[in-house]
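Missing here is one protein chain; the remaining ones are kept as they sit in the complex.
Note that the chains are named A, B and C in the order they appear, and that numbering of residues resets to 1 at the start of each chain.
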Amino acid sequence: EDVQGRTDPRRLAINKVGICDIRHPVSIAQRVGGHQSTVATFAMYVNLPHEFKGTHMSRFVEILNAHEQQITPDSFQLMLEEMAERLEANNGHIEMYFPYFVDKYAPVTGEKGVMDYEVGFIGDRVDGVSTLYVEVQVPVTTLCPCSKDISDYGAHNQRSLVTIRVRADAFFWAEELIDIAESEGSCELYGVLKRIDEKAVTERAYENPKFVEDVVRDIATRLNDDDRFRSYRVTSENFESIHNHSAYAMIEHDKDAE
Amino acid sequence: EDVQGRTDPRRLAINKVGICDIRHPVSIAQRVGGHQSTVATFAMYVNLPHEFKGTHMSRFVEILNAHEQQITPDSFQLMLEEMAERLEANNGHIEMYFPYFVDKYAPVTGEKGVMDYEVGFIGDRVDGVSTLYVEVQVPVTTLCPCSKDISDYGAHNQRSLVTIRVRADAFFWAEELIDIAESEGSCELYGVLKRIDEKAVTERAYENPKFVEDVVRDIATRLNDDDRFRSYRVTSENFESIHNHSAYAMIEHDKDAE
Amino acid sequence: EDVQGRTDPRRLAINKVGICDIRHPVSIAQRVGGHQSTVATFAMYVNLPHEFKGTHMSRFVEILNAHEQQITPDSFQLMLEEMAERLEANNGHIEMYFPYFVDKYAPVTGEKGVMDYEVGFIGDRVDGVSTLYVEVQVPVTTLCPCSKDISDYGAHNQRSLVTIRVRADAFFWAEELIDIAESEGSCELYGVLKRIDEKAVTERAYENPKFVEDVVRDIATRLNDDDRFRSYRVTSENFESIHNHSAYAMIEHDKDAE
Partner (left out) sequence: EDVQGRTDPRRLAINKVGICDIRHPVSIAQRVGGHQSTVATFAMYVNLPHEFKGTHMSRFVEILNAHEQQITPDSFQLMLEEMAERLEANNGHIEMYFPYFVDKYAPVTGEKGVMDYEVGFIGDRVDGVSTLYVEVQVPVTTLCPCSKDISDYGAHNQRSLVTIRVRADAFFWAEELIDIAESEGSCELYGVLKRIDEKAVTERAYENPKFVEDVVRDIATRLNDDDRFRSYRVTSENFESIHNHSAYAMIEHDKDAE
């Protein structure tokens, strides 16, 4: 008889129980076609009713092993359903975060490079209803409008990390969120830049100064304009080049709660 | 004229804007009397109405500089209020996390050691009303009930990190939450243990096997029994000694939402 | 004319210059045959003679892009040579660290799971001569001999991280180093364990108590006995289950320096 299966007398249900900090190889469907291989870090939880002493931890790993190939938003939701079923739970939660690589071409020479982004799929299942969130973390350049405005020449700029998390009611690619983030910084980042490309990105950033406040507002405007996206949370964190701390802004909005 | 002070045409309010990842020396009031010096990492945010282009980032740092000495839950709430006032904001948020040191005596020999815990004060101000959360992160030993039950001898055990975050309506010490966490693991950790102490903690853990589910339930029971604590979130994460991933459980509850 | 190509007047050679913290998809040859896809973090440096103002940073990325497929120790050394050549440097250094996954079967039921290890290839080229180091980071269980000896029952145990870095003069698989590390802990870790497996690993650890000192000595003995390994550095770090700090031991040895 399993210790886990015993009756528990404390009359306290557990909101989430399961495993986390587990790495697994995965294969992700790409907008350009085909799949790319990468490595994801998972967290997998279910709820536990008050009458049970413990959950069955090894089943989580077994579900993960059975689903490692070719993950799409659809197959991710199937994994979430199967987890809830096999653990006999009403509620479930799966998070997977992974580096995601996209070929990117330098703006003038067109030289091919690779950019890496952190992408997350977050699935929540409550009373049998699943909700999927997709998150992208996108580094961009931000150039300070105030610094440009007051200085005779130059303007401080830096790498900023933009994070967008959305809930949608129609299909979209993570690459679409990456495109939005990259087009709304002062400039975007590249894997490879030749001299003439570096001139282009330097001048583009200078022509396009943005506070963290501007970045999150411009991205929110883009997400507001697209009906597929039903709720979002957008942050921008500047690793300031003139301070040893970060500047930060966040907008969140749920269109269906209006 | 400040660029930040200009009128913004996008009609989008910002939920949080400010600074983060900033370290500052602080002095924390202790249950044993006096204060201890440590180093905190802060995040400080306010909301920004839609009509303003930007916030005044340097004011956050000035507020931090003015408040570095002798932080208590009360003075922390004053800092939150002052921040909202000086930034002319309805809403504000301050988080500070710091290592906190407590003298601790070995269970048999009584030899004095020091334990370090991560403690957080989290203040939320919404429409002029402040709410304070206190968080403690407490390492404990957990010994697996299943492993003990099925094995002829021994039982796998490991360090587990317990996190308790509470909202209260009366004064309490962070040390009280640490005590609760330490008394509800299989055993507690110590800075210094002599041979005879090591025997005591080894046997205590073996006599007291607990799953992560047990740890969070036993802590939740303690918090339910204390009327000062109005809401809580308790997690336990086992850095499993037989797996390369963690086992995790979480209970959250708001007594005032019942 | 490139700024980097200008003559530098300071008469100071630079030991290492290049790029780091760059992630790239890679494919690694496996002992079981075939290749596995994973993600590596690279650092790539060359020396810079005193007369040049700067190096050509974009070339490092181009070399990385050209070599992403199917890395073996041999092809890794080719990348090191090509980097030195294209940067016109006498000395070069490449490090790549990546999660590496190995199928592993539970000790009694034989149920298949997956274990992840961190593996590194480190190449040093000095005056045209390349040296390759391979590093594996392997989590194991350690059970304290003192705790077992003095206690009436039980013994504290925990996850320990073993790191082995070797220089060899003949081919070997990273999996061979992983095998050595796993067989010299108190017990090894698994991805999936059923009840009867958990009994087996619990009892094996209890029968096989080891200090960090024992772990590094037993691994060093194994490496001393294999003539392919010419130098090594072995560490073991216990994430102690009874303390909030780690216990650590390290042995390093160069057979060719004897």
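The criterion applied here is as follows: contacts are C-beta pairs under 8 Å (C-beta built on N, C-alpha and C of every residue); 3 or more make two chains touch, one makes a residue touch a chain.
Remember, it's a predicted structure, so these values are computed and weren't measured experimentally.
Undergrad: Would you mind spotting which of A:48, A:115, A:136 or A:216 touches the chain that isn't drawn?
TA: That would be A:115, which touches the missing chain.
Undergrad: Take the complete complex as the reference. Which residues in chain B touch the chain that isn't displayed?
TA: 2, 23-25, 36-39, 58, 61-62, 65, 99, 101, 112-114, 116, 191-195
Undergrad: In the complete complex, the non-displayed chain touches which residues of chain C?
TA: Touching the missing chain: residues 2-4, 8, 10, 12-22, 43, 45, 48, 53-55, 57, 61, 145-146, 149, 211-214, 216-218, 220-221, 237, 244-252.
Undergrad: Under the stated touch rule, tell me which residues of chain A contact the chain that is not displayed.
TA: The missing chain touches chain A at positions 115-116, 139, 141, 143-144, 146-147, 150-159, 187, 189-191, 193, 195-196, 198-199, 201-203, 205-206, 239-244.
Note that in this section only the chains that are shown with their structure count from here on.
Undergrad: Among the chains here, which has the CA centroid at the largest distance from chain C's centroid?
TA: Ranked by distance of C-alpha centres from chain C, the top chain is B.
Undergrad: Centre to centre, by mean C-alpha position, how many angstrom separate chain A and chain B?
TA: Comparing mean C-alpha positions, chain B is 26 Å from chain A.
Undergrad: State, to the nearest whole Å, the distance from the C-alpha centre of chain A to the C-alpha centre of chain C.
TA: Each chain's C-alpha centroid was found; their separation is 29 Å.
Undergrad: Mind checking the centre-to-centre distance between chain B and chain C? Centres are C-alpha means, answer in whole Å.
TA: Those two chain centres are 35 Å apart.
Undergrad: Going by the contact rule already set, what residues in chain B reach two or more other chains?
TA: 146, 244 - these are the residues of chain B that touch more than one other chain.
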